[in-house]
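Before I ask anything, let me first share the structure, which is written out below as structure tokens.
One chain of protein is taken out of this complex; the other chains stay put.
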Amino acid sequence: MSLTPRDPDFAQRVRRSFAKQSAMQTFGVRLARVEPGAVDLALPFRADLTQQHGFLHAGVVSAVVDSACGYAALSLMDAGAAVLSVEFKVQLLAPAEGASFLATGRVLRAGRTLTVVTGEFRNDADVVVAVLNGTMMAVRDRPGLVD
Amino acid sequence: MSLTPRDPDFAQRVRRSFAKQSAMQTFGVRLARVEPGAVDLALPFRADLTQQHGFLHAGVVSAVVDSACGYAALSLMDAGAAVLSVEFKVQLLAPAEGASFLATGRVLRAGRTLTVVTGEFRNDADVVVAVLNGTMMAVRDRPGLVD
Amino acid sequence: MSLTPRDPDFAQRVRRSFAKQSAMQTFGVRLARVEPGAVDLALPFRADLTQQHGFLHAGVVSAVVDSACGYAALSLMDAGAAVLSVEFKVQLLAPAEGASFLATGRVLRAGRTLTVVTGEFRNDADVVVAVLNGTMMAVRDRPGLVD
Partner (left out) sequence: MSLTPRDPDFAQRVRRSFAKQSAMQTFGVRLARVEPGAVDLALPFRADLTQQHGFLHAGVVSAVVDSACGYAALSLMDAGAAVLSVEFKVQLLAPAEGASFLATGRVLRAGRTLTVVTGEFRNDADVVVAVLNGTMMAVRDRPGLVD
């Protein structure tokens, strides 16, 4: 698989788009790594984002890995394309407990329209909390929809 | 499939547990329906929970349907069991735009350990934004883990 | 969602393509229903397609529901497009035991490129053995690839 970005401005493009994801700002997430086909996001534990047992909510975990994977996909898309999540599956392997977390997004296969992604969510003890496997889409024909 | 709750206190139990999901409070979600095997959650649009195009973030959508499905599963579990998400898949069918949304969680099959669930996320124009299909688990042997 | 077929010849097209799926012939599967966005496949139990406990193999179940869903998607595609499975998730709800089975494929959303599908696999006692949720793709630009 070619990890050569079609858009030389890919890193700035990911950073600009990420800055517009208000959900990520609300969750306290920051970009930790932007490379072609690989994006990492970091976040601290947040008591206001937990489920009933005090662990980070599985949906919040999903949101952060989904963003990491979406931006990993966007990093390989041609300029002008917007990225949308088609679908993803999340498997929860361990409770999301810890002081901080890292979500990784990786491209398995980059097609012209569809990108296959895989991601992980780890805590600060390097325990894999969740894995995500999904499909991202490059959208080119919707006015006003970019990155 | 039997939708007879094994715990007559199921509705209060779901309400008590939901009240502890701080992520749902943070997202402005409220319980709209609690019946055996069926739980609905309602929420307004929130500009601070969006992705880069201004739609509700797919992960936030997932979080709310996951909670609806988890509580649909819990409503049929015996007293003392705690519910955990094993895995779920989310398919995005339309942008999450609208003034308000409803997430529905339904039990397809309730086993002693595993519960198969399905859910939807609709906007106020009744457009199906997303569907979720997942597996919930009844956990009985972890000290301190209930509901 | 519009269930109006873009190709008036959709039923013959599905039948012609199905006749080329040698795997379905090998499994003894026949087309039981072809309507816009809805295709059913029927098959008898086959002792040479079982797993270790004597039930029909989960992968065989998946294969038949995948075909039903693929053809449900193809029934709504424009002439000249070929259908490919992008991904699907199968959840097993009950052992695949019985004398005969019916697989149903239904279109949830038909886009120009992607079609969201859902399917079921039932036995002759009308027990739901499995549910499938997936994504099909219309491929138009690969020489020699049709239907």
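List of remarks:
By letter and in written order, the chains are A, B and C; residue numbering begins at 1 in each of them.
Quick note on the criterion: a residue touches a chain if its C-beta (ideal position, glycine included) is under 8 Å from a C-beta of that chain, and two chains touch if they have at least 3 such contacts.
Owing to the predicted nature of the structure, the values given are computational and were not obtained by experimental measurement.
Contact with the undisplayed chain is limited, among C:60, C:73 or C:138, to C:60.
Residues of subunit C in contact with the chain left out of this view: 17-18, 20-26, 47-53, 56-60, 62-67, 82, 84-92, 145, 147. Mapped onto subunit A, the footprint of the missing chain covers residues 89, 91, 93-94, 108-109, 116, 118, 128, 131, 133, 135. The chain not displayed touches subunit B at residues 86-87, 89, 113-114, 135, 137.
The rule is simple: only the chains that are shown with their structure count from here on.
Ranked by distance of CA centroids from subunit B, the top chain is C. Subunit A and subunit B have Cα centroids lying 22 Å from one another. Once the centre of each chain is set as its mean CA position, subunit B and subunit C turn out to be 29 Å apart.
Along subunit C, residues 89, 135 each make contact with two or more other chains.
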